[in-house]
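Data first, discussion second: the structure below is written as structure tokens.
Removed: one protein chain of the complex. Kept in place: all other protein chains.
Note that the chains are named A, B and C in the order they appear, and that numbering of residues resets to 1 at the start of each chain.
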Amino acid sequence: MHLHVGCTLQFEAQDNTPVIFMLRPRSGSGQWIISEEYEIMPHVPVTEFTDRYGNLCQRLVAPAGPFSVRTAATVQTNDTIDVAHGAPFVPIEDLPDDVLHFLLPSRYCQSDQLGELAADITATVETPGYDQAEAIRRWINQNIRYEYGTSDASTSAIDTAAHRVGVCRDFTHLGMALCRSLNIPARMVVGYLHELKPMDLHAWFEAYIDGRWYTFDATQTEPKGNRVTVAYGRDAADVAFTTQFGPMLLNTMEVWVKAAEQ
Amino acid sequence: MHLHVGCTLQFEAQDNTPVIFMLRPRSGSGQWIISEEYEIMPHVPVTEFTDRYGNLCQRLVAPAGPFSVRTAATVQTNDTIDVAHGAPFVPIEDLPDDVLHFLLPSRYCQSDQLGELAADITATVETPGYDQAEAIRRWINQNIRYEYGTSDASTSAIDTAAHRVGVCRDFTHLGMALCRSLNIPARMVVGYLHELKPMDLHAWFEAYIDGRWYTFDATQTEPKGNRVTVAYGRDAADVAFTTQFGPMLLNTMEVWVKAAEQ
Amino acid sequence: MHLHVGCTLQFEAQDNTPVIFMLRPRSGSGQWIISEEYEIMPHVPVTEFTDRYGNLCQRLVAPAGPFSVRTAATVQTNDTIDVAHGAPFVPIEDLPDDVLHFLLPSRYCQSDQLGELAADITATVETPGYDQAEAIRRWINQNIRYEYGTSDASTSAIDTAAHRVGVCRDFTHLGMALCRSLNIPARMVVGYLHELKPMDLHAWFEAYIDGRWYTFDATQTEPKGNRVTVAYGRDAADVAFTTQFGPMLLNTMEVWVKAAEQ
Partner (left out) sequence: MHLHVGCTLQFEAQDNTPVIFMLRPRSGSGQWIISEEYEIMPHVPVTEFTDRYGNLCQRLVAPAGPFSVRTAATVQTNDTIDVAHGAPFVPIEDLPDDVLHFLLPSRYCQSDQLGELAADITATVETPGYDQAEAIRRWINQNIRYEYGTSDASTSAIDTAAHRVGVCRDFTHLGMALCRSLNIPARMVVGYLHELKPMDLHAWFEAYIDGRWYTFDATQTEPKGNRVTVAYGRDAADVAFTTQFGPMLLNTMEVWVKAAEQ
């Protein structure tokens, strides 16, 4: 499908405020950026760099006063996600070097403390690999309540496992922590999802199984395609859409994902 | 200035032909990509990767028959290039590690064989550094004749120094080879230039002086700004707009660079 | 000084256990590896890769039974660390792209929650930059009690700020979290330190000030030189000497750092 995606962020900065945005999707496996726009008001100098995960990051200093960013893209996406029941676990010794990183515990994914829960959830799974990650995804979907305002920037997988409530970011952290505790590499994805309700920027995860990354979204009963990846990382500490160094309020935020007429 | 830049390439492939394009500019120091489009006809799967120099490369297999690519971007550029007469040479021991690479001879820049010519050209320069690179640039501008059809894909700096004729690519190779022979790091830039006549994709070089890269364009008497970098590399072997692996003819090519009304 | 450093690790694995070691120091600014040894018993195939931080990592599968690793190196080090009272804070907009990463909160360094403490500690510092980091270091040295067995693998900077007790790893996490909360980039260093008592593998941190990294060690009243860096990272999640994927006991560990006769 061709999707028009984008967002507008309106800030009010009290003082000159250095900011890093991560808002520019890149063409990659599964998505092709047909066109793209990126606008900043008032106009200030911006530079762009690639971080350790290959994400495009924009640096600037927002001046005191109102400040807004608008990005938009038309992206070709896949209508469905790949599903591979029975796809086998990759023994750790066979993982590519650059995937190993996604086995480690991280800020919001204390995988070393969630092994027991993961073992329980996957107790009846016969084939290690895809079916474990899918059992985890389904368990989260059925056992964690989705509710705005129940978590904040410090909420981690341990908290979500305990309180059984959260938003997409928390579902994702828990899913990754559980996968990693079973030695399945997992990485966070932030981006856009078609028909998300209510519309917002979204987060889900990918697990490395049978030699490639598969998509898992614990917020949906039946995970759907038409996703646009904006950034990959180990967890939310790596992939904030906005990282600001000073007092700057986000007054309004609008996000859109629309099917293009073809 | 805001520039609308872009190109259309129309090919005829005899058979399925793997191709790598390097046609997507990135935001970076000196340019900001406001918007961008990239279209392929007929539509085939494309993936994108970042090469060793940070350039965005697009991979695809062109099917037999007519095949076209159209890219366009609106880019904010600087109206002038920075000039720094007297800016000092950076001693080799002080160069950043990742700049050293641009001191070495390469496919089209046999810097090890051009030291004598470089010494002659810069004999009267008092301050090593910017003034040497500028003397080289001016010498090429005044002593090498610009003429289409006088060089081909195998022409190197040695050839151009001997025959004293060539196009932007040859001027650039010679400029880089001469700079490197004086231990000034030099890298090739390919991209768009406002008001280039006749309009075409263009090439120039940058030299590393006084802790940063400066722009040099030997094809112009007075080098001008409003440039859009598409790719950086050691020489033309690294930065071909199109690398094809099979018989595919480029039938037509259109390039445009227009000032945007603001 | 020339130091002989090294360690022997003796494990007992219950089953084939994939392991990643980070035990090979690299030559870099401030240290030169004169010679080096790395021995594994029983001998199994090992591969080596470079992680996202440039650390050399060794991968292998430890067979069931006793398993040991011995590494040793002779390294030229500096007798003192550089001290720069008054060296200025680098504004965020002037930080190199690859340093920005070290401003973010991470697994064990919740810098977003420690701003108030950092402000208190540095309230009387007149010049932002080195003197802030040094005030933090000194405060930790004077206010956190060093005691083995008071913390574990899940202890983070928040915990250490609350309980005021810990070991080198905890001192380091707290120091980094406090620095980052003041927008001073901080990275963890693990390695060897001459005359450490009792001898062990050690951890300290570096802060990016005035365009370079400076060494800070909160475990010492007067920080000393003759350090050998084995790995850099954002916090202990990145720089474990041993990461094992299965049940394997570390039975004994010996570490040595001796001045070489010259």
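Going forward, a residue touches a chain if its C-beta (ideal position, glycine included) is under 8 Å from a C-beta of that chain, and two chains touch if they have at least 3 such contacts.
Keep in mind it's a predicted model, so treat the numbers as computed, not measured.
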item: Omitted chain's touching partners, listed by label; value: B, C
item: Residue in contact with the excluded chain [from C:T47, C:T127 or C:N251]; value: C:T47
item: Touch criterion as defined above, residue of B:M1, B:M41, B:V83 or B:L100 at the omitted chain; value: B:L100
item: Of C:E37, C:D82 or C:E254, the residue in touch with the unshown chain; value: C:E37
item: Residues belonging to subunit C that touch the chain removed from view; value: 26-29, 32-39, 43, 45-48, 50, 54, 56, 58, 76
item: Those residues of subunit B which, in the complete complex, touch the missing chain; value: 18, 20, 49, 51-52, 57, 59, 61, 91-93, 97, 100-101, 103-107, 110, 112-113, 153-154, 183, 237-238, 243, 245
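What we mean here is this: only the chains that are shown with their structure count from here on.
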item: Far-end chain from subunit C, centres as C-alpha averages; value: B
item: Rotational angle, Cα trace of subunit A fitted to subunit B, multiple of 5°; value: 180
item: Centre distance in Å when subunit B and subunit C are each reduced to the mean of their C-alpha atoms; value: 43
item: Rounded Å distance, subunit A centre to subunit B centre (Cα mean); value: 37
item: Overlap residues in subunit A, where contacts from two or more other chains coincide; value: none
